[in-house]
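The complex appears here without one of its protein chains, the remainder shown in place.
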Amino acid sequence: MLALVGTVPHRDFPLVDSEVSLHDDEVCIQGEQVTVNRGTPALLAATIKAGEFLGQPAPHGYLVGDIGLGDGSRRLYEYLIQHLGESDFQAITFHYMQPDIGCHNRVLFVMEQMSERPILIADAGSMYAAKMSGKAMAYDLFTPDIGELAFLADEEAPHPFYTRGFILHEENRVPELIARAYAHKNAPQNLLIKGEQDYVANQEGIQATINHPMDEAMEAIGGTGDTLTGIVSVLISTGMEIGEAATIAARANRLAGHYAEPTAATQVMEIVSHIPKALEDVFCEKNR
Amino acid sequence: MSVLGLFKRKQPKGSSPDQSRDRGILVFENTSEVIRAETALKKEGWKIRVMGPPPEVRSGCDLVIEIPLIEELSILRTLQAADVTPKDIVPVSSPLLRPVDLFQTKELGRYLMIRAANMKLTIDKRTLTIVNVSGGGCPDVPYLAQEMVGKPLADAPSPREIGHTLCGYALQLAYEEVKRQCSP
Partner (left out) sequence: MNTTVDARGFSCPQPVLMTLDEITKVDTGEIVVLVDTDTSKENVSRAVTGKGWQVKDVQEEGKGYRITISKD
């Protein structure tokens, strides 16, 4: 069973802790709805669609409203500290949360005390918080884009906004960035790097490169990274090995995007609707 | 008058990151600005600390204000309303770091995408409408996208006006660069 932790961009959205479902273009949880768009709602929608294809139970959501003030995130951090220890999720994905070292470390501590430690996946603000806290190695998977990989590689940068120029210039030198991130212990056991090409990597370097189909417009579309994180989270929660899950997810995300015939103005829900077919085709390819 | 905090010793390189990695420092021209800023920020409920500057920070003033770094944009707005502008804002853990000032421009047919740090803003070149916002990880990013996407560049609120975090600040840089490139 998979849990997803994140925020929605509505200040008054209450803290909710429940199963998530998708109706048309709205994510529904505990009587509340939020339209699918970039951010944690896109992650949720992708997870649900991928999970439906794989016969998985609906994911569990821990969500709260936060428009960047951090108030919602801090309430959710506190809630997780109180309640996460009682759960038995196979995997937990941490997503759009206000980066806060103290709160992050307390949540991580709770999870590390659990008798069956879940697989830990982080993206977005949660990934920034993990790196900032010096605890990247406690995680099983991050899903950074190339700019965020440069941030992971810059041992000095507390946030991508402060990534040093000479490291950003190396954005085409992915192997060096990966190596630098691991050298400073700022990367988890596995990396799924999103970009013009997607890379699956670990401490030993790049394990797989996925680059087709290639639709340039995908980079401009808000939420395509969130859908990738959603797909890989579901695959991992089925028990699939992380490297394999990452490779399949990268290919499926590209295919789903491709089927949507994207332009730079495409919105992410159009891509989400193609996820089941994309997964079906990827698994068919594998079985041939 | 606030109490001068203890001088903060810089962490030696290679030591495990301490709790200050998510903190920043506001540097001001003089002490009266520090006091005005401190008053304004505390009034808004910000968790801040007045302290002596680290050695890397050259300042005419022997006081700086430590702030939550992530909420830099929101804090700047509070200060703007109080008519006080810091000389500089730097991360506590690495005071020599500067904000990213590199932009990447990509033409995507009729669309133009500009990347600044981890944020990308895309507009329709013909209509000058914002069509997409991507990247980032702080909670104001989906909120900013919600408020900006679908609006003409001239009418959309700027991230500086309604954003709160460093991701919002990065989007502001992308937004300014888009405006610069698209201005007649």
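Lettered A and B in written order, each chain numbered from 1.
Operating definition for what follows: contacts are C-beta pairs under 8 Å (C-beta built on N, C-alpha and C of every residue); 3 or more make two chains touch, one makes a residue touch a chain.
Source: prediction; values computed, not measured.
Q: Using the touch definition from the header, name the shown chains in contact with the chain that isn't displayed.
A: A
Q: Looking at the whole complex, which of A:53, A:77, A:182 or A:259 touches the chain that is not displayed?
A: A:53
Q: Can you name the residues of subunit A that touch the chain not displayed here?
A: Residues 52-57, 235, 238-240, 280, 283-284, 287 of subunit A touch the chain that is not shown.
We adopt the following convention: only the chains that are shown with their structure count from here on.
Q: Could you state the distance in Å from the CA-based centre of subunit A to that of subunit B?
A: Chain centres of subunit A and subunit B, defined by C-alpha means, are spaced 24 Å apart.
Q: Can you tell me which positions in subunit B touch subunit A when the two form their complex?
A: Residue positions touching the partner: 16-17, 19, 21-22, 68-71, 74, 91, 93-94, 97-102, 106, 108-109, 111, 113, 115, 117-118, 120, 122, 124, 131-146, 149, 163-170.
Q: For the complex, give me every residue of subunit A touching subunit B.
A: It comes out as residues 7-9, 37-41, 66-70, 72-73, 96-102, 123-129, 132-134, 145, 147-148, 151, 156-165, 168-169, 216-217, 219-225, 263-267.
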